[in-house]
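In what follows, a single structure is set out as structure tokens and then discussed.
Now for chain A:
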Amino acid sequence: MTVPISWYLVLASVLFAIGTVGALTRRNGITIFLSIELMLNAVNLMILAYARLLGDQAGQVIVFFVLAVAAAEAAIGLALFIAVYRLRRTIDVNRLNLLRW
Partner candidate 1 sequence: MNQLWLVPLLPFLGAAVNGALGPRVPKWLTTLVALAAPGGSLLVALVVISEWRHGAPAPFEQVLYAWTRAPLRIDVAFLLDPLSAVMTFVVTFVGFWIHVYSTGYMSHEKGYQRYFVYLNLFMGMMLLLVLGNNFLVTFVGWEGVGLCSYLLIGFYYDQEVPPQAGRKAFIVNRIGDFAFLAGMFALAQRFGTLDYRKIFAAITADPHALQTPYMLGLSFAAFVAVCLFAGATGKSAQIPLYVWLPDAMAGPTPVSALIHAATMVTAGVYIVVRTNALFQLAPGVLWAVAIIAAATAVVAATIGVAQNDIKRVLAYSTVSQLGYMFLAAGAGAYAVAIFHLATHAFFKALLFLDSGSVIHAMSGEQDMRRMGGLRKHLPVTYWTTLIGCLAISGVPGFAGFFSKDAILGAAWQAHIALWAVGTITAGITAFYMFRMFFMTFHGRFRGTEEQHHHLHESPPSMTLPLVVLAVGAVVSGWVGTIPFLHRDWLGHFLAPVIADVGHGHAHAEHGPGLEAFLVGASVAVGLLGIFVAWRLYGRDRNLAGEDAFIARFPAVHRVLANKYYVDELYDAVVVRPIAWLARMCFRVIDTIFINGTVHVGAFVTELIGDLGRFTTTGNVRNYSLYFFTAVIVLFCWLVF
Partner candidate 2 sequence: METFLSLFTHNTLTLMVFFPAIAALPLIFIPARQSQTGVKIYTLAATLVELAIGGSYLLSRLAPGASFPFVRELGLDGQPISWIPRWGIRYELAIDGISMPLVALTLVLMPLVILGSWKGIEKHWKAYGAAMLLLTTGMLGVFLAFDLFLFYVFWELVLVPMYLIIGIWGGERKIYAALKFFLYTMAGSLPMLVALLWLGWRQHEATGVWSFALADLAQLSLPLQPQLWLFAAFALAFAIKVPMFPLHTWLPDAHVEAPTGGSVILAGVLLKLGTYGFLRVAIPLFPGAALRLGMPLVVLALIGILYGALVAWVQSDMKKLVAYSSVAHLGFVMLGLLAFDLVAWQGALLQMVNHGLSTGALFLLVGMLYDRRHTKKFDEFGGLAKVMPVFAFFLVFSSLASVGLPMLNGFVGEFLILVGSFGSDVMDLRWATVAATFGVVLAAVYLLKMLYLTLWGPITRPENERLEDLSFREIVTLVPLCALMLWIGVAPALFIDPSTRHLDELLTSVRARMHVEGPGVAAAPPHDPTTPTALGGAAHTSAARPSTGGAP
């Protein structure tokens, strides 16, 4: 039996919500990135679900782009955090507030 589309959508939404909460509330930078990746993947899932539903192959291609962007962004972000860690010995975002007033 085919999995109803709504299951995919719900799953994607739940993952997105989890990712959002994580991105907003976690202190560890790596965890924030993890959450952002989760959000991206949730969106991917949703796109694929719709693509499958509507039979539009363009959706599949979009996912590739999103994955590439996610990878690039993760790479740069992690590089930034390495640099910050070398300087400040921490990646606790609460403590990285040099731009405070």
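Here is how the candidates were picked: all candidates are chains of the complex that A comes from, given by their letters.
Basically, a contact is a pair of C-beta atoms (placed from the backbone, for glycine too) under 8 Å apart; a residue touches a chain by one contact, two chains touch by 3 or more; residues count from 1.
Quantities reported herein were computed from a predicted structural model and do not represent experimental measurements.
Comparing candidates 1 or 2 against chain A, the one that touches it in this complex is 1.
Residues 20, 23-25, 32, 93-94, 96-101 of chain A are the ones that touch candidate 1 when the two sit in their complex.
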